[in-house]
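As you look at this complex, bear in mind that one protein chain is not there, while each of the others sits in place.
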């Protein structure tokens, strides 16, 4: 099987997940600045989740570019990833509605969904490597995995820490996002090397 | 007519159907574990429906891979399938909102929608076979139909049984999902045989 | 410009329009048959609108198949069509929420949106013909327009008639849907003639 329809379906789901989060941002009753500021917590959690989903879309894009074929198991590994990502709007709105961010559980559950998404992505990568036994680019891209292990570690730390101080956990989620947002010279080199290949 | 746009449209509808179900999972008022657990029934019915829709997407994907052309009737058979699948979010939220699962009607209606979806898929397959009179792969894929007949039979059983015991029906829906989730060596062989063909 | 992205965007919008209508079908509080029957009017108007949007998608599909290129004006003519079609969920839920169907205005506005969609489709066709001055298939497809004129005429009749008797108007909307649903031997011949061309 080619990857075309898997990409199209994933793009569809991610586009919807990223967009329905704004449905949680209800227009304030009030037309004052205070009224607008009541939306701020939901907006900030929307912004963070938007960035996270953007990172996943970007990485998925890179991954599929070096993938030639998929099988039934890989379709399910991809659906498993989409399942956890589809829960992001739910946890985003739960965090956002409790605007002082000092309640542990929503912050912990947010981190848990991020953790499970990262694990699901990891599983998808491993399955792709197993299926493409001689794909140089794919194994290169996936073993370039310092960021991935760091992210998993940080999530594992951040989830329980939300019971100590929610701001520490939030800070750690932002750190993971920044790790992935920073331009990655090694990746760019790898991608252009792949193209020349 | 080529299958490209039929696939794109089906992917779009399925991506939306699979995603809008999370809109039914309202963030709990409460930030306690009890608060979170109030969402559990909706979450569990979401999980089952997500798996069902994933199975349909996977099967649709396999089916379209061995299809070369479609006509007006087939477009409508496909829309008929999408119609029943589009009702899944509605029945999912009806089941989920009655969290003890002991009320027969929502469970029966859930099964009815699954039954009608299975019938619609069956009709689509028959129409594709009729239209491709000499397509070896397609007829091979569709006559490999033990699972389909089993599913239809189980649904027909599960719908009335929900009036006896809802848990029996739910168990049967899970059984059908498992039948389709289990790796299918015959299908994998068939798909690789088709590719070599 | 090629038609690829216009098709993808139209498919996206139509897939969403067709699917968000189910969001209006709220799961009933009650788990009795009476509870379920309260959803019936919304369900019936959903069914009719689903069929209408299916017809538009089908016709759009046929139209784009014989189109080679588009320009800026045609992109806008297509957006104009999508605008009117995007209002269908709104009028569908307005009709559906007034479940006895004896109130004239919702029925009239429903017909008005159908009328404007039909006009928008007509404009799109004319613009495509003007832009493809020597496209045999396209002019053949679009001058095959008895159905289109009939539909426009019926809508023009049905909108004011809703003030006389809403059931007459509803009947006329169903008639238009049936006109387009019936297998069209002339169209099938034309499409296969086009393919051979």
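When the chains are written out, they are named A, B and C in that same order, and each has its own residue count from 1.
One rule holds in what follows: a contact is a pair of C-beta atoms (placed from the backbone, for glycine too) under 8 Å apart; a residue touches a chain by one contact, two chains touch by 3 or more.
From a predicted model like this one, the values you see are computed outputs, not experimental measurements.
Note on the undisplayed chain: of the listed residues A:44, A:116, A:150 or A:187, the one touching it is A:187.
Remark: the residues of chain C touching the chain excluded from display are 1, 5, 8-9, 12-13, 15-17, 20, 23-24, 71-73, 75-76, 79, 82-83, 86-87, 89-90, 93-94, 97-98, 103-106, 109.
Taking the whole complex into account, chain A touches the unshown chain at residues 7-8, 11-12, 14-16, 18-20, 22-23, 25, 27-28, 31-33, 35-36, 47, 50, 54, 57-58, 61, 64-65, 181, 183-184, 187-188, 191.
Keep this in mind: only the chains that are shown with their structure count from here on.
Chain centres here are C-alpha means, and the one lying farthest from chain A is C.
Taking shared numbers over all numbers used, the chain A to chain B interface scores under half, which places it in the different class.
Mean C-alpha positions place chain A and chain C at a centre distance of 37 Å. Taking the mean of the C-alpha atoms as each chain's centre, chain A and chain B sit 27 Å apart. Shown for chain B are the residues in touch with two or more other chains, namely 8, 12, 15-16, 20, 23.
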